[in-house]
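Below is one structure, written out as structure tokens; the observations come after it.
Every protein chain of the complex appears in place save one, which is left out.
Right, chain A next:
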Amino acid sequence: MALKELSSLEKCLGLKKPNKYSTQGERKVPVLQNNNGPALVGLVTIASHLVHEAKRTELLGNSAEQRAVVQQWLEYRITRLDNCSKEEVKVILKELNQYLEDKVYLAGNSFTLADTLMYYGIHHIIMNLAVQEKEKFLNVTRWFDHIQHYPGVRHHLAPVVVLRNRVYPSGQH
């Protein structure tokens, strides 16, 4: 799973030469073998490394503040979203929905690595939402639809259909 993500990310970043990855441990943590140093371990670590390699550091944030926000959502993705329980899914959707109420991207007004990895991580959840639930988490759905149509992001994942008009009357949930 994580490996597919990393190879999609490579394409998205325009890296020509694909890297070789392996996994370690029960949780299948990705490992990047590196010729000029020790191996790198961990999805976020490797993803950040790739961004540097592609010289696209703006994807990690343009200021110290934004960089911190990006780091925070990357951490949220791997500690809260990955392997969460069914009950927890609802909580996460609710939190993201509230957070995204007045935001275009996770770190404010520009697209960052946090959007890409959160999109990869949450895809299977959004995929399984009923139309009604997608409307309930309207801000998440809007953000998700936006990211999946962001040039070059959606590589290995199926598109999720998002209706433009509301089907259910609001305020009934």
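Convention: a contact is a pair of C-beta atoms (placed from the backbone, for glycine too) under 8 Å apart; a residue touches a chain by one contact, two chains touch by 3 or more; residues count from 1.
The definition used in the following text is that contacts and distances are computed from a predicted model.
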item	value
Protein name (UniProt record) of the chain left out of view, among "Origin recognition complex subunit 4", "Methionine--tRNA ligase, cytoplasmic", "Alpha-1,6-mannosyltransferase mnn11" or "Exosome complex component RRP41"	"Methionine--tRNA ligase, cytoplasmic"
From A:Leu15, A:Ile78, A:Leu138 or A:Val162, residue that would touch the chain that is not displayed	A:Ile78
Touching residue (missing chain; options A:Val44, A:Leu59 or A:Leu113)	A:Val44
Sites on chain A contacted by the missing partner chain, in the whole complex	1, 26-27, 29, 40-45, 48-49, 64-65, 67-69, 71-72, 75-76, 78-79, 82-89, 91, 94-95, 98-99, 101, 108, 124-125, 127-128, 168-169, 172-173
